[in-house]
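Notes for the one structure printed next.
Removed: one protein chain of the complex. Kept in place: all other protein chains.
So, subunit A:
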Amino acid sequence: MKGKRLIWLLPLLLFAGLVALMANHLGAPQQQVIKSHMVGKPLAEFALEGVAGAPGLALVDLKGGGPVLVNIFASWCLPCAVEAPQLQALKDRGATIHGIALRDEPADVAGFLARHGNPFTRIGQDPGGRMMLAFGASGVPETYVVDAQGVIRYQHLGEIRAEHVDLLMAELEKAK
């Protein structure tokens, strides 16, 4: 009998856990900054195939030039669509932006770029998501400032909003 009573309590207990979880989360800011452990470290060797007509992306492409932006995006990620105008604005202001298409189909990437514009110089295709580890990314979209030595200098989490454009331009400048 005792054991049976406990079964009827189960829904209540589960719900209590859920409430605790939500209460814990409620006050939390929407966009917490979780630093990638890779910031300040050099990127490991990688070479990704191109997608949607764009040339692929490899570590050698990041080295040697000026500091560049690397944007991790996916066609199934809605904030990625939201940040598209800001990426374009960054490009218009002279930033070089490379893209990494995460866990995506080539046709979907092409569709996404057609709808939201293509600010990317190179786009690497990452069907397995291993670049998430390489960059220490925790989600999409994320944008990184990578300097001419291939070292990650800055990480931007979540979508780039209009107010972040100046910030990223300044970070690019700092990485020179």
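Here, a residue touches a chain if its C-beta (ideal position, glycine included) is under 8 Å from a C-beta of that chain, and two chains touch if they have at least 3 such contacts; residues count from 1.
The criterion applied here is as follows: contacts and distances are computed from a predicted model.
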item	value
Undisplayed chain, where the name is taken from the UniProt record, one of "Carbohydrate ABC transporter permease", "Oligopeptide transport ATP-binding protein OppF", "Short-subunit dehydrogenase" or "Heme lyase CcmF/NrfE family subunit"	"Heme lyase CcmF/NrfE family subunit"
Contact with the hidden chain (one of A:A47, A:V60, A:A114 or A:L167)	A:A114
Contact partner of the left-out chain, one of A:K63, A:R103 or A:R153	A:R103
Residue of A:L21, A:A44, A:V60 or A:A162 in touch with the missing chain, whole complex considered	A:L21
Hidden partner interface residues of subunit A, rising order	4-5, 8-9, 11-12, 15-16, 18-19, 21-28, 30, 32, 34, 74, 76-79, 81-82, 103, 107, 110-111, 114-115, 117, 138-140, 157-158
